[in-house]
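All protein chains but one are shown at their positions in the complex.
Naming follows writing order (A, B and C), and every chain is counted from residue 1.
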Amino acid sequence: MTHKIAILGASGYTGAELVRLIASHPEFEIVALSADRKAGQSMASVFPFLRHLSLPTLQKIDEIDFSKVDLAFCALPHATTQVVVSALPRDLKIVDLSADFRLRDPAEYEKWYGQPHTAVDLQAEAVYGLTEFYRTEIASARLVAGTGCNAATGQFALRPLIETGVIDLDNILIDLKAGVSGAGRSLKENLLHAELSGGTHAYSAGGKHRHLGEFDQEFSKIAGRPVHIQFTPHLLPMNRGILATTYVQGDAATVHATLAARYADEPFLEVLPFATLPSTRDIAGSNFCHIGVIGDRIPGKTIVVAALDNLTKGSSGQAIQNANLMLGVAETTGLMLAPIFP
Amino acid sequence: MTHKIAILGASGYTGAELVRLIASHPEFEIVALSADRKAGQSMASVFPFLRHLSLPTLQKIDEIDFSKVDLAFCALPHATTQVVVSALPRDLKIVDLSADFRLRDPAEYEKWYGQPHTAVDLQAEAVYGLTEFYRTEIASARLVAGTGCNAATGQFALRPLIETGVIDLDNILIDLKAGVSGAGRSLKENLLHAELSGGTHAYSAGGKHRHLGEFDQEFSKIAGRPVHIQFTPHLLPMNRGILATTYVQGDAATVHATLAARYADEPFLEVLPFATLPSTRDIAGSNFCHIGVIGDRIPGKTIVVAALDNLTKGSSGQAIQNANLMLGVAETTGLMLAPIFP
Amino acid sequence: MTHKIAILGASGYTGAELVRLIASHPEFEIVALSADRKAGQSMASVFPFLRHLSLPTLQKIDEIDFSKVDLAFCALPHATTQVVVSALPRDLKIVDLSADFRLRDPAEYEKWYGQPHTAVDLQAEAVYGLTEFYRTEIASARLVAGTGCNAATGQFALRPLIETGVIDLDNILIDLKAGVSGAGRSLKENLLHAELSGGTHAYSAGGKHRHLGEFDQEFSKIAGRPVHIQFTPHLLPMNRGILATTYVQGDAATVHATLAARYADEPFLEVLPFATLPSTRDIAGSNFCHIGVIGDRIPGKTIVVAALDNLTKGSSGQAIQNANLMLGVAETTGLMLAPIFP
Partner (left out) sequence: MTHKIAILGASGYTGAELVRLIASHPEFEIVALSADRKAGQSMASVFPFLRHLSLPTLQKIDEIDFSKVDLAFCALPHATTQVVVSALPRDLKIVDLSADFRLRDPAEYEKWYGQPHTAVDLQAEAVYGLTEFYRTEIASARLVAGTGCNAATGQFALRPLIETGVIDLDNILIDLKAGVSGAGRSLKENLLHAELSGGTHAYSAGGKHRHLGEFDQEFSKIAGRPVHIQFTPHLLPMNRGILATTYVQGDAATVHATLAARYADEPFLEVLPFATLPSTRDIAGSNFCHIGVIGDRIPGKTIVVAALDNLTKGSSGQAIQNANLMLGVAETTGLMLAPIFP
């Protein structure tokens, strides 16, 4: 059976990644693509790498006939998203890739995003889109809020450890290395090739990165008590990929066993053999997340490293995984593409 | 129907690319992988990006039971290949990715590769693997010789122009820009990241590059007279992709029309609108080749630019396309993956 | 003796490169830096890599007291430059890095830059800044027009050959590979790391690139007849460097001997041994230009490859070389820095 798909915000990287992946999806058909400022253009002119595909012309959102759409992916900026989703039909299934519906508490949203939430009822309705931990809720949800890409990576490394209590909840640190596509297609000096290639720096350091809102919400929820981690992201001269180096206090063998057991049946989460650590190169372009564990020379200190592709498992691949569940399609459909190397 | 596939020389980049692509191929099953020096290892240990796949353990070639193999891809170095293929069963279908069977004339082989050919009978049997121009012969061939990746790119730009005589055969120049994976996984100082990133240089300049043997053979054959082009390749700090900037004498509109007409029904060869030129970024990881044409300000001079991925359309994708034909599978099967961007 | 220097337009890459080089110049002192939109900021805040230097705060141009300036470098956009330079004191020595004063003929300026020239008297006064060919005129000039970076590279490869007539003037082709800093600090999608890294494409192809105005002017002048070349630039994923692969008709040994003889006493132009070709990696960050010559397999066809750093020898280093001449300082002062590798 073919499900009819719309992508709102198709002119950004996550929108294009949705199209790339759906092109190999046997049960999805793209029937509408929106990009307000580029309405009227072909997708091939905006993203020439998609020119071999037969795709609808870009439209304005209000030109789309949603009665013929089974599910919409919404890949718009935060804040804009609230307005757009509020105006969509209330029975339309939606997978949102923005930050707007990730945080349960409107006060937390305002704290991290600097403005009040204007669609609090939708926020209450939304299910957090970390598939492997909200599978049942997602399957029956109407509105799923895709996670932050950094937030997904850190949670894959840490959630089973926090749930089972095998690590010290007061000493968790994520030093994260992120590729540049996570910053989107925005025109900023520090994203220029001339400025970004050949070097690295930290950003949003000291507890300012917005994905901390998700970490706080989720880790505190599963711990049953407040959990606040340290989180320092760095920008790296690579286009795709996130490597989260996670420092915890706990027994390394137990940490490894806990993760391996929890993810044993997960099709996309691969726990590597003990003391083998992942590389972002080995998951690029795919929906896989590789996780490695090693003990430190200091007893009781353990390092968990998780790697995924921010555009795939970190956003658009995750979104399709959730859409599969929402539409009753086998969860891995269209997502088993091998990574690309070199 | 599932065809049983062996890959000889699976520890190099083209071998790994074959595995990556076949992982999405619904009618091929990999039953044997060889890598003499790494025999006994798992493919996941040699290429961790393939760890999600269930693959046979690497073997030595003489350990493979070829009676259970329908077709073998041979991704071994030249010279070695002659010896190996000579020892394989004479009824085994083979798609070779090396240079050993590309040149019809043993003297030409010796001239370009510096040693006599030792399997002249096989060389005579082999069909040149440029699918779009040898489709019928390939479909009934037992042994297909994959083209050089640079040779494929240049031929896609030029063959229809030479065949139809719309350009001057004595003034053809290809200035080619190649990504580094074309050099393979060999350990050379100039392939180190520290030496290769951030700069460019020409190599094998002045008519020394071995792919000139293929250009000479093919262009002279279709022209019915000797055709010798200029060809200067450059090494670029990118992993995948070839951009062939081709300078010819002929009317630009006629050149464009000739290419557009010739490739109108080709699933992988896309002629862009007149005066639009391709980027290697738009075909990375895919089996597509984008071709653009623009006229120079000097009347009668025309520029044709072709872009493809050396590992896919330039070698392993082409190889699968040929294997599909040889096994009676629809030609595009397993090869319609979208490019990856960014 | 110390000469007092102003840099107008210090917030772009060529402005910053001037500061970097002057920091090692024993006879220049920077007394004023302008950047209209960033006036009031420190140079360290705009370019943190310069934070170890004691530099004047950025000003608006009209805040500068030019009576205390011996020479001004003008690193502003074209068109703006005409207006600014027209308003400067008529006895102030100026080295301009823009395109505004390169073309002798106002009609040519209008043709290539799409608008009439508004400072025709200054254009007539300006000396073309290709040091090695206008040394005497530059030494006594008040206003020197720095060359285009691509134009400089191509001229170093070709001028002596055109002057001596050892090549066919009707068959000259430059296929050029340029690093991204040549495009400046402008915010464009195709200059983002995510879009530019990992691939290549041609731009301004077919005879549209503005530096052709310089090629036409200079080559026709020295030939004493119209000379129009083909010129196709390509954008490469590297920050610095230009590689001009130049195709000519002429005897390779004669071409090499002509270049070697002409540049034998030039401190910055190095002709490599015959058949050795340059790499942009070997001149990065320096004022050197490496030139190599090789014969093609087709008799009478020769390839000349020139490599330089667009920000140094292609613009800011050249500018300082000219300023040295204008101020009576030894020409190589401050410019003998070794390239940086890797």
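Note that in this section contacts are C-beta pairs under 8 Å (C-beta built on N, C-alpha and C of every residue); 3 or more make two chains touch, one makes a residue touch a chain.
Given the structure is predicted, the values throughout are model-derived calculations rather than measurements.
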| item | value |
| --- | --- |
| Contact residue for the chain not shown (choose from A:81, A:280 or A:321) | A:280 |
| Residue in contact with the excluded chain [from B:135, B:188 or B:297] | B:188 |
| Residue, one of B:45, B:197 or B:220, that touches the chain absent here | B:197 |
| Missing-chain contacts mapped onto chain C | 13, 16, 19-20, 23-24, 47-53, 181, 197-198, 239-240, 270, 278-279, 281-286, 288, 290, 336-342 |
| Touch list for chain A against the chain that is not drawn | 173, 175, 177, 194-195, 197-202, 205-208, 212, 228, 230, 232, 234, 236-241, 243, 245, 247, 275, 277-282, 284, 294-298, 301, 303, 305, 307, 342 |
| Chain B residues that touch the omitted chain in the full complex | 13, 180-181, 183, 185, 187-189, 191-198, 237, 239 |
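Operating definition for what follows: only the chains that are shown with their structure count from here on.
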| item | value |
| --- | --- |
| Per Cα centroids, the chain farthest from chain C | A |
| Superposition rotation for chain B onto chain C, Cα-based, multiple of 5° | 180 |
| Distance from the mean Cα position of chain C to that of chain A, given in whole angstrom | 45 |
| Computed distance of Cα centres, chain C from chain B, in Å | 39 |
| Multi-partner residues of chain B (at least 2 other chains) | 197-198, 239-240, 278-279, 281-282, 284, 342 |
